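Structure in structure tokens, see below.
Apart from one protein chain that is not included, each protein chain of the complex appears where it belongs.
Chain nomenclature is as follows: A and B, assigned in order of appearance, with residue numbering initiated at 1 for each chain independently.
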Amino acid sequence: MALDAIADQLDRFAEFQYFIEASAVTVSALSGMIAAREKQLDIVGTYFIAFITAFGGGTLRDVLLNRRPLFWVSHQEYPILIFILSILFLYYSQRLTPVKPLARKSFNLIDALGLALFSISGTSYAIADRIPPFIAVLFGVITGVFGGVLRDVTLIEIPVIFRQSTLYATCSFLGGWTYLLFLSFKLSPSFAGAAGFTAVVVLRMLALHYNLKLPVLYSKDVVDPFSRLPKKDL
Amino acid sequence: MALDAIADQLDRFAEFQYFIEASAVTVSALSGMIAAREKQLDIVGTYFIAFITAFGGGTLRDVLLNRRPLFWVSHQEYPILIFILSILFLYYSQRLTPVKPLARKSFNLIDALGLALFSISGTSYAIADRIPPFIAVLFGVITGVFGGVLRDVTLIEIPVIFRQSTLYATCSFLGGWTYLLFLSFKLSPSFAGAAGFTAVVVLRMLALHYNLKLPVLYSKDVVDPFSRLPKKDL
Partner (left out) sequence: MALDAIADQLDRFAEFQYFIEASAVTVSALSGMIAAREKQLDIVGTYFIAFITAFGGGTLRDVLLNRRPLFWVSHQEYPILIFILSILFLYYSQRLTPVKPLARKSFNLIDALGLALFSISGTSYAIADRIPPFIAVLFGVITGVFGGVLRDVTLIEIPVIFRQSTLYATCSFLGGWTYLLFLSFKLSPSFAGAAGFTAVVVLRMLALHYNLKLPVLYSKDVVDPFSRLPKKDL
């Protein structure tokens, strides 16, 4: 019953969920604002990019799973918070002094917590819909990373997580499998969720610390087996 | 009861709704065709860009609110109209003489009427779904402006309303709040709707006349407080 005790302990972790969620939404929105700033957008652009970054992944998950109300519709405070932050960012971001390395590490940690929360919650919503495991893990990844994908595409850049990310989607993917593995051992959902959550956070912080990246194996100077195919017209 | 009388009068305004809607769809589609023309697209591209511009905002609203059938599915005549217009545009647009300033003003007015109609209808659908006010106003903005956003992204351009628009989304946003403000005074929905509608049209025509734009406050030559953050990898 040691595990149950741990599970009970971890259930209390749920109390922190709202705090993590709000922090993660703020950090995601901030990454959108920074990207909007690089493109010299006005307040409308800054707000919508922050909005898309923070809510895009969860919205896509809810639309694909047909869940309503959407995450940000039932939490009016999140869109309002981002609205206020966007205005503050527009007026004050350039008066700030550079962020210290400590702040940078906090930023990364909050983002990793958010990625973990969205990945495990996305997977668990899919499991609750009796969706098969591989697809359920993909739903976790979609929830965790598609806000950033939509931000990049809207700003006309190839999504960074498709190119050079430090194992961002990979941590989400492995964390989802950790969660399902523990569930398959008939452990309590809270314990399994905490295990998956921890796996995402630890893997992500390790990947950032050691600057781990997935290999890009394609090279341009080899024979292209598909060079004669009508590449694009499909 | 003066207000009720006005409201009754305004109810008859609803008779004009279809006319405004059809005109607004035509003008939106035309703006899509002009953008498609700049990119030298063929008829398939011209039609789909016109389609996305005209129906994109309403479709996104309906998907997010889970309303079916979609606006253009129950009005088969709109997609057919755009199809015919796209073919005519492809063949004849370059034979026309430049549009006179008068035509330009009509074009702007019709577009402002459409923005107003879509903004107020989007907000009212959200209100009917018991969605809280700030989010309801956002739904009005999404309905009014996301057709143009999707057009720009599909044509690989940063959405113009995020950069240099003459208060396009802003008029929609303020009109939505006007509508909700009048509703909160327990005025008839028709009256409140007409007030919001009028606010959008008047603000938009003023913004165009005086070339009002939102400020872009970011400058590149100041210290970037986030320069040490891993900007994109989020």
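The rule we apply is simple: contacts are C-beta pairs under 8 Å (C-beta built on N, C-alpha and C of every residue); 3 or more make two chains touch, one makes a residue touch a chain.
Just so we're clear, the structure is a prediction, and the values are computed from it rather than from any experiment.
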(request) Using the touch rule from the top, list residues of chain B that touch the missing partner. (result) 27-28, 31, 34-45, 48-49, 53, 59, 63, 66, 68-70, 72-73, 76, 79-80, 83, 90-91, 93-99, 101, 104, 107-108, 111, 148, 152-156, 160-161, 164-166, 168, 208
(request) For the chain that got dropped from the picture, name the residues of chain A it touches. (result) 63-66, 131-132, 134-135, 138, 149, 153, 156-159, 161-165, 168-170, 213-219, 222-234
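Everything that follows uses one rule, which is that only the chains that are shown with their structure count from here on.
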(message) Using Cα averages as centroids, what's the distance between chain A and chain B in whole Å?
(response) 30
